Every structure is written in C-alpha cells, then in structure tokens.
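Step one of this worksheet: look at the structure below.
Here the complex is missing a single protein chain, while all its other protein chains stay put.
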Amino acid sequence: MTTIGARIEEIAPGRVVLSAPITPHIAQQHGFAHAGATFALGDSAAGYAALSLMPEGTEVLTVEMKINLIAPAAGTRLVAEGEVVKPGRRLVIVRATVRAAAEDGTLRDVALLQGTMIPS
Amino acid sequence: MTTIGARIEEIAPGRVVLSAPITPHIAQQHGFAHAGATFALGDSAAGYAALSLMPEGTEVLTVEMKINLIAPAAGTRLVAEGEVVKPGRRLVIVRATVRAAAEDGTLRDVALLQGTMIPS
Amino acid sequence: MTTIGARIEEIAPGRVVLSAPITPHIAQQHGFAHAGATFALGDSAAGYAALSLMPEGTEVLTVEMKINLIAPAAGTRLVAEGEVVKPGRRLVIVRATVRAAAEDGTLRDVALLQGTMIPS
Partner (left out) sequence: MTTIGARIEEIAPGRVVLSAPITPHIAQQHGFAHAGATFALGDSAAGYAALSLMPEGTEVLTVEMKINLIAPAAGTRLVAEGEVVKPGRRLVIVRATVRAAAEDGTLRDVALLQGTMIPS
C-alpha cells in the first residue's frame, strides 16, 4: 500500500475506507489511474474490511476478485470503500467501490469489486 | 508498468509475456507479491495481447477482469502471459496466467485472469 | 424463464424483481436450488433491469457475469433483484441479489451477481 501512497480514512467493523493520490506513478498515458492501481486500492480496502471482523493476529488473503471498471479514474485522489457482505469462518465475501475525487471534492464511481477472502 | 519495474519478454500476435521483479516494493509482509501487483502485471499482459491485434494508434481499456489467486507469489520474478481468446471489433476477450519464478528458474502458476478489453 | 417458472414481481426504470419457485426441477440432491437456476434468475433480473432503460425493441445480451454463492438456496421461492449500476450506450453494468424465501416469508441472501450487458 505504501507503494501507491495509500492511507486509511475510516475503519469500522466490516467497513474500511482507503485513499491514494492519483500521481503519474500510478497513472497511464492520459492521466487516469491505471486499472492495476484501482484494483490494488479496492482489493486492499476489501481485505482490511474482512480483517476488521477477525481476531487480532489473523491475516487474510484474496482468493479471487472481480473488478468492473465503469469510468475513467480521472481526478486527484482515489477513494476505495470496502465492505464485508457475508462474514464466515472459512470464507469472507467482500465488495468494494472505488471512486475518483476531483479537485473540487466531487466523487465519481470508477470501479466495483466483488470477491472472496480467506483467513490465513 | 514502470512503477512495478515490468519489462516485455515476448510479443506475438495475440500473445504477450511480461515480467517484473518481486521486490519489497510490491510485496506484502511475507515477501510474496501483493495481489495488486500480480493483478497489474496479468492485466497489462492481457491488454498488450489485445493491443497486438489492433491497428497502430489504437488503445485498449480493461472493461472487467477476474483474478483467481491460486498460490503465494513467492520467488524472485513474476512472469505474466496474456493471450487473446476471442478477438472482436467491439470487445476482446482475454486471459492471462501469472507465474512466479524461483531463484533456480522454476516457474509456478500463481494467478489466472479472465476478462474483457475494449478499443478506445 | 418459463423453464424455471419465473414471474415478474416488480419493474421500475433500472430495477427489476423476478421470482421462481424452488421445485425438485431446479434443486440438487439436498433440496437447495442449483447454482445454475440461481444464476439464471439473477442474470435474467439484471438483463431485464438493463432492458428497462432502453428504447423499445432493443434486446440485451450478457457479455460476462460473476456470481458469488453465499448461502444455500433453501426455501420455497427464489427472488432476484436486478439493478443497473451504470447505464451506457455501448455497455451496461449490472448487479443482482438473489434471495431465498422461506415458508414464513423470511428472505435470506443467497447469491450476488455483477456483470456486463450489451444492447444487441
């Protein structure tokens, strides 16, 4: 997460919000965040959300994740909200929405993720 | 791609191989490449494979991508092989396999991707 | 849809609810609805939701769909709520939630779908 300059914005049980600046570092030729950076932030928010419901010392791994990229990630920051849809001892089902924040603070949905985490 | 130090290993029509070092930069606490880095390399290999079948000057965007992470990405390098499964004017269906290379060059499958690209 | 005895429960712009009885016809050995039937109902609800935002005479096709099955589909009826997350001229992003209704009317989430439709 440090690679993309992410920071934690909010933590609640089963819900975590992360954000990261859209820098040339993670952007493609047009200045939009790359699919890989958008995925990384959304996946991490979902993973932390899963972790927030587990005993201390547990870790989680992504088993599988699907991302739909629905708009160009143009703006100054990416904001990813991860949530647990279905907790479980063996499998945790998660979703995340990634939004791009413009200079003026306006948020626009750019990607939706849905996947599965396991405690490890 | 430069963010994760990726380089092109092979380009053929409809098939592209990329690789990137597994550095602390893209690794999690256990030294395995992070799901985000694995995704980014696989998605890029798939995108370049789609691009390899298009007229010069075209660009492609990921519409959606699914990744199954099947083994820890432990080793010194990630190698991603992207291929076009079904070319199309409107939509291009792609797959990618990401492998981790150990010191001795042994390769191990770590992730499978399947998704859709569009020319833009 | 007639194969699984589905009926329309609600139609609103961008949102459609379908339901179908859980009969031995669509159930596996334990009396739970089969993943295929759950998928079919969710995918259809999502498709009709996409169709509800299009000019009359248009048809839609599923480009890709991901389903997470989160609980056994036990009960008397399946109820699928499809919604358009992001409309578009070329691609429509959809989601659906499938629930199982027990004898007493209690609803339980059994599956989440996320995918892409195209007008055809």
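Structural remarks
As written, the chain order gives the labels A, B and C, with residue 1 at the start of each chain.
The rule is short, and it goes like this: a residue touches a chain if its C-beta (ideal position, glycine included) is under 8 Å from a C-beta of that chain, and two chains touch if they have at least 3 such contacts.
The model shown is predicted, which means the values in this text are computed figures rather than measured ones.
Within subunit B, the residues in touch with the undisplayed chain are 66, 68, 70-71, 85-86, 93, 95, 109, 112, 114-116.
Summarising the interface, subunit A meets the missing chain with residues 63-64, 66, 90-91, 115-116, 118.
As for the chain not pictured, it touches subunit C at residues 3-4, 25-26, 29, 34-37, 39-41, 43-44, 59, 61-69.
Here is the rule we use: only the chains that are shown with their structure count from here on.
Computed centre separation for the pair subunit A/subunit C is 26 angstrom, with centres defined by C-alpha atoms. Rounded to whole angstrom units, the spacing between the C-alpha centres of subunit B and subunit C is 32.
Chain centres here are Cα means. That of subunit A falls 20 Å from that of subunit B. Among all residues of subunit C, those that touch two or more other chains are 66, 115-116.
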